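Below you'll find the structure, written out as C-alpha cells, and then a few comments.
The full complex has more chains than appear here; those shown keep their coordinates.
The first chain written gets the first letter, and so on, giving A and B; residue counts start at 1 in each chain.
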Amino acid sequence: MSDTIYSNLKQLGGDTVQPRSPEEAELERVQNPQADVAYNVRFTAPEFTSLCPMTGQPDFAHLVIDYVPGQWLVESKSLKLYLTSFRNHGAFHEDCTISIARRLVGFLEPAWLRIGGYWYPRGGIPIDVFWQTGEMPEGVWIPDQGVPPYRGRG
Amino acid sequence: MSDTIYSNLKQLGGDTVQPRSPEEAELERVQNPQADVAYNVRFTAPEFTSLCPMTGQPDFAHLVIDYVPGQWLVESKSLKLYLTSFRNHGAFHEDCTISIARRLVGFLEPAWLRIGGYWYPRGGIPIDVFWQTGEMPEGVWIPDQGVPPYRGRG
C-alpha cells in the first residue's frame, strides 16, 4: 500500500537516525487530505524528557498538543523523533514547552495550536505550562485535555 | 411488535451480510419520530479497527459520534456494519475519522454532527481527531465526550 501525498517522506518506514538535538531534528509534513474542513488533531506524548539547564539533571513531562491544521499535517514519526531529540537538551520548563509549540507553528502554519506541558514535580511542586496561539477558532471542536491534577501522596 | 417508520429496513432483524469495504456498506435511515425538537444522539464505538495504508498493520480507535438529527435517524445496526467494514480498509487516522463523519453528514443531513476519534498509541504517542460541522446549534444540549486522557504507564 502507498499514498501519493506521502511520497516525499524520508523517515517513515525507512531506517531511522535518532537526531542528537532539536536543531538537528527534521520535522516532516504531508498535505492535509481534508483541508476543506476545520478539525483538531491531538498528540499525547507521555514520554518526554529533557535536561535541567542549571544542574544537568533529567526532567520529565507529559505533553499534549492540539492543532487545527491548515494545508499541512505533521508526520507523526518525525514528530516523535523531534520530541526525542530533547533528551540531551537543557531548557527550563516554561521555555522548553513554548519553544516546541512555536516550532510547530512555524513549520505547519496551522489555523490554531496549543500545548499543555505537565512536568513531573521538583521540590514537591510540579509546574504545568499552557499556551495557545490565540482564541479558539469559532465553531471548531477542541475538547479539554483533561489531565488529572497532581495529588502528592495519600 | 413492529413500527411503520421501520418498515423499509433491510438489515435489522434479518440475515446480516458483513460488507467488505466502506464503499460496499449500506447505511440505512428511518424518519425521526421527534423531528419537531432538536436533540442530540451519541454513538460510542469502542471496537473500531482499520489498517495502516503504509504498512498494512491494524490500527484501533475508540470513536464517539454526536449528531442532532434533522429528518432522519441512522439505523444503528447499519451503522455498526458500516463501521465494521473498515476492518480491511487502509486509511490514515485523520483521514479515516473525518471521512466517516462526512459520509454520515451526506446521508443523514443532520442539523449538526461531530466525531471524536481516539486512536490507540503508535510509537508511544496516540493521536486524537476531533471534528464538527460548525458551531454547536444554539440551545441544544451537547455534553462533553469525556474520554479520559492517555497516561502511558504508572
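In this text, a contact is a pair of C-beta atoms (placed from the backbone, for glycine too) under 8 Å apart; a residue touches a chain by one contact, two chains touch by 3 or more.
The structure presented is a predicted model; accordingly, all values stated were derived computationally and were not measured.
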item: Full complex, copies of the single sequence (shown: 2); value: 10
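To be clear about the criterion, only the chains that are shown with their structure count from here on.
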item: Chain centre separation (subunit A, subunit B; CA means) in Å; value: 28
item: Residues on subunit A engaged by subunit B in the complex (per definition of touch); value: 1-3, 6, 12-13, 32-34, 37-47, 62, 64, 69, 73, 76-77, 79-80, 83, 138-148
item: Residue ranges of subunit B in contact with subunit A within the complex; value: 51-56, 90, 92, 94-95, 98-99, 102, 114, 116, 121-132, 134-135, 144-152
